[in-house]
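A single structure is presented below for examination.
A protein chain is absent from this complex, but the other protein chains hold their places.
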Amino acid sequence: MEILRQRDTGPTTRELELYFGPQHLGMVGNFSITLNVKGDRIVSAEANPGYLHRGFEKLMEERNWIQNFPLVCRVNVIEPGSMEMVYSMAVEDLAGIEVPERGEYIRCIYLELSRVASHLFGLWAYSKMLGFETVGGWAMYHRDLILDLFEELTGGRVYNIYIWPGGVRRDLPEGFIGRVKRTLHEIGGKVPDYNKTFFENRVFHERARGIGVVGKDEAKEMGGTGQVLRAAGQEYDIRKVDPYGVYDEVDWEVHTREEGDAYSRIMVIRDEMIESVHMVFKLLKDIPDGPAYNKVPNPFKWRIPEGETYVRLESSRGELGLYLLSDGGQRPYRAHFRTPSYPHGLTVLEKALDGESISDTGNIMISLYVTAPEIDR
Amino acid sequence: MSKVGEEITAHFPEINTHRIDEKRVEVNTDKGYLLSLLNFLKDGGYDHLGLISCVDRMEDGVLQLVYVLSRYAQDESVPGPDPTLVVKIPLSREEPTIVSSMGVFINAEPYERELYEMFGIDFTGHPRLDPLFLERDYDIPPLRKDFDTRRYVTEEFETIPPVED
Amino acid sequence: MDRRQLVKWLKEPLKMSNKYSLHVVYFCTGCGIIEIPPSITARWDAERFGVKPVATPRQANLFLITGYVSLKTLKPIIRTYEQMPEPKYTVALGSCPIDGGMYWDSYNTINHLDKYIPIDGYIAGCMPRPEAIFTGITHLWTLIDEGKADGYERYRERYQEYRSNQERLYGQLEWPPLYTGRDDDV
Amino acid sequence: MVAMKVAGLVFSPIIAVLTGLLLTGASRKMVARVEWRYGPPLLQPFIDMVKLFFQRAPSHGEVFDYGLVISLSGSIVLLLFLPIGHLCPLGGGGGLLVIIYLMLIPPLGIATSGGEGANPYISIGVSRKLMLGLGYEVTLILVLLSVMSEYNTISILKVVQAQSESGWSLFSWPLVIPGIAYLLIMPAILGVKPFDVASAPQEISSGSHAEYGGKYLAFVTVGGGLSEFIGVALFVNLFLGGPSLPGAFTLPAGALGVFLGVILFLVKVAFVFSLNVMVSALFPRLRVEGAVKYLWGWPALIGLIGTIVVWAL
Partner (left out) sequence: MLEAVLIVAFGGALLTYLVGRWSAKGRDYFALALWVVILGMTSYLHPGKPRVSTFYPGFLGNDLQLRVTSLSWLFAIIVASISVLVIIYSFRYIKGHEKSNLYYLLLLLVNGGMLGVTLSGDFLSFYVFWEIASWSTFLLISFNQGRALAAGLRYVVMSVIGSGAMLFGMLSLYSSFGTLDLADLSEHLAGAGGEYVLFIFLLFLVSFGIKNAIIPFHTWLPPAHSEAPAPFSAVLSGVLIKMGTYGMLLIFYLVAGAKIFLGLGTGIWSFHSILSGLAAVTIVLPSFVAILQNDAKRMLAWSTVGQAGYIVLGISFGTRLAVAGGIFHFLNHALFKSLLFMSIGAVERKTSTRDLNDLGGLVKRTPVLFIATLVGVAGLIGVPLTNGFFSKWMIYKTLILDGNPLLAFAALIGTWGTILYSYKLIHNVFFGQLPEKYRKVTRSSFSTYAPMVILAVAIIFFGIFPGFVLGEVSHVTTTLGFPPLDVELWGLSSDTGMVNTLNLLAAFVIVAAVVWFVFKSGAESPKVAQDDSYTAGAPVPEGKFTYTADFYGPLERVISPYLKDRIDIFYGGLIDFTEFLSDTVRRMYTGYVGTYVAYILALLAVVLLVQLGWSPW
């Protein structure tokens, strides 16, 4: 009788490999995910980095301390500010250089502005993933306004090399504070528009809720930091945990959500952006007078005493660390960046993509804020 | 001030720790202790593996593995920020092998893959020890000190003839 | 559109349409890509000039190589370039594809991109600002007008040399050479 | 009468192709304005077409070519059955049922052509397109059935005729119900956001168009413009009275009337189309399941209510 029990033939499968990137409209950055797909469900995903590997850590060993600044900021093209900051912090730590109070304030203002710029870029990328170029276009426009400020400050749009051992490269120009405020007011004035068109859009909710869930414990297991962790309910921000700059002197709070899905990650990013803007206003109010930088020794003869350090800060994507070694020479002996996207892009992403729909690959990737250049270095 | 250094020494008398500054504690050990030490630290609250790095100390003939560990949750028993742990393990430069720490920290996986291809360190028990970043096979792993990147570029890339002028 | 342009359109519709409808392969090969989003959005809006990113190389006729080219990236670049329909143009952004730029001594980036695929124009700078990209595009228009943007023809003519350079980097490539007879059945 | 027929045979495809491309250009411009951009020239699609037409795009085989030709031919043949103003050369033969079936040919042609492209992105795109089709077709069929039952004819010409006498369906009871249902599913018929799942460049690299370049892309773009035109024109014919003016106004007879009718018709098409463009500019893309669920939700329910009301009355 068993033979009669055979109903329809069971589903047979066939392996299908899809390449999400590097040449793919849904890919931001030069990165590739090999998707093993059944139907439109991802059975397993394999991150395939290395398309942007330039061997920074080797190149840094070949250049002297100051020459490394142009390299360092190019590790992450989306937010070079925090890269400069982490390298400066490490060099200051090794060489024992002090930073004046005003310098720290300007650094924090710069970092928060570049955080907002980076988040706006992320918003562009994310809304583009959902095919929502409208909000993306707005965000990109507002990012450009911030880049204009940077351009006035340093002359460069993207790579500024503003932060410098011992402070910043130069003091704020005249009237700059007013222009910062005006720009931030302009961006802030559009927040209701963003809310109405994007953050309260039902389609966005449908696309993002329950997608790519990374729970709190999971995220901690996999070395997640930044929004990944905060969206899962863990209040973890280096600016609070291990304060640098003047973050312990201003009043601000860490925003968290509980669900750990793409939606909550994006909402955490939104809240952080608003918080950063508020923080810039507070910093601008409290900014003391005085010198903005201490002098650095002659760069061509600068030797830093033997030693090693590990410094970390909160970039817009999570914990950014630098392990820097000096053997007492003119060049670093070894530098190794701990970039936030590294665990996010190589470990968390593979996990988060499991069992999701291929429609959501880019969605999840960008919500995790995976940035290819800082993985590859 | 944290007391993690003392705790380690109390638990593993052979391991010496020393405090670099208030933010960092250095732990020197050898590769036999790796897993038990990592497990101990993870249970003790140091549950965030920040980085696995490696330093090529060519003149000593040593590849020095560096594990950077920190805490996700603030240690409530001591005031102030918790120090970061820098665990250092020397490996022989000729035959660098060490057990994979993936069993303790999942995110060790890409770091170990990277060190495998950049320094040639063999992590036993690693499930996919295949190239992560690099397209080519380099005779000497590129981040070792004896790999001369400038000579490599001149010999490999500059010798390719231009197609047109 | 003034009268001069209209005459041009009637005389040379091919060149004119190629000029004003440059569809870009979306391939972020390097950090130059960071200036592409501003160029295609509200501030600069490249679509005014008919420049827009498209999904696959089949639909594109302009390849913006945005920045340094690592060994692992060059292979998809070649593959993508070969899949684009002719006529096609390549423009390299930034200093790195010209001579390696600041990564001239890196073991993993190639220094001279034009050894492997033909380049019609370079936009120098690290990285080029959106204005520079537009200047580059308008310069490409001039080149197209003058018939100097002939990289694809050069590629066809000197394919053997290009291919041998590519294979010096990678060994045997996975796909058969172009422009040769193929097994039509499969 | 014969002159009208010949004029229709020649002009309606031309009008439709031009309008389709112009609408594509206009939609790009409109979306650009919503994004605070200046936007491309209105004639940009034409420039693209000229360029694409002379590109040496690769072919994957005979089926790859023929499928595309059949697809575009299907669209054009369908136009001959669809009144554009007073032009409707083949309107008498078969009516809406033929239109429903002819609407199948373009996607199936693309699907067949893309099949030989041997690319999974194409397959995924086609499967999404068919699933989406199943989604909106439920409502569309209900809407068409209500209209056909209400006017007790399957001829679209008679539907248009009846409206010029009794007023536009969209503003008459009970056809307002299916009219609303049609409006709700129209973005899906046109394949614009939030229903552009079938092309979805960021997900599946423009789906069924992934292997098309050059003249192939030109053909599918023209076909896409046509199908957008058809989707809107069907609505205008069924619910906005085709070329007729509202209320007691009538168009003059003769050639002038025909001309004005076509213009009026195209104005209506442009208006309805721009509504959809606005929707598309303000929504992200849905997932396929989400799209199908939405389409089988309220629109289908409203359509069903409409059918039942029409049937019961």
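So that you can tell them apart, the chains are marked A, B, C and D in the order they are listed, and the count of residues begins at 1 in each.
Convention: a contact is a pair of C-beta atoms (placed from the backbone, for glycine too) under 8 Å apart; a residue touches a chain by one contact, two chains touch by 3 or more.
From a predicted model like this one, the values you see are computed outputs, not experimental measurements.
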Chains on display which the left-out chain touches in the complete complex: A, C, D
Touching the absent chain when the full complex is considered, from D:A218, D:L238, D:A281 or D:I302: D:A218
Residue among D:V63, D:V176 or D:I305 touching the omitted chain: D:V63
Residue among D:V126, D:V269 or D:L282 that touches the chain left out of view: D:V126
Touching residues on chain C - with respect to the absent chain: 27, 56-58, 75-77, 79-80, 83, 174-176, 182-186
For chain D, the residues touching the chain missing from this view: 13, 53-63, 65, 68-70, 72-74, 76-77, 80, 90, 92-95, 97-98, 100-102, 104-105, 108, 111-112, 115-121, 123-124, 126-128, 130-131, 133-134, 137-138, 141-142, 145-146, 148-149, 152-155, 205, 210-211, 214-216, 218-219, 287-289, 292-293, 296, 307-308, 310-311
Interface with the unshown chain - residue positions in chain A: 1, 3-9, 11-17, 19-24, 27, 32, 37-41, 357
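Just so it is clear, only the chains that are shown with their structure count from here on.
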Chain A-chain D separation of Cα centroids, rounded to whole Å: 43
Averaged-CA centre spacing for the pair chain B and chain A, given as whole angstrom: 23
Touching two or more other chains - residues of chain D: 35-37, 201, 205-206
Multi-partner residues of chain A (each touching 2 or more other chains): 24-25, 50, 53, 55, 58-59, 62, 133, 136-138, 141, 376
Overall pattern in which the protein chains touch one another (line/ring/star/complete/other): other
Chain A contact footprint on chain C (complex, rising order): 25-31, 33-35, 37-38, 41-43, 53-55, 57, 68, 70, 72-73, 76, 80, 102-103, 105-109, 126-127, 129
Contact set on chain B toward chain C in their complex: 133-136, 138, 142, 147, 149-150, 152-153, 157-158, 160-164
Chain D - residues contacting chain C, complex: 28, 32, 35-41, 44, 47-48, 50-52, 54-58, 201, 205-206, 209-214, 217
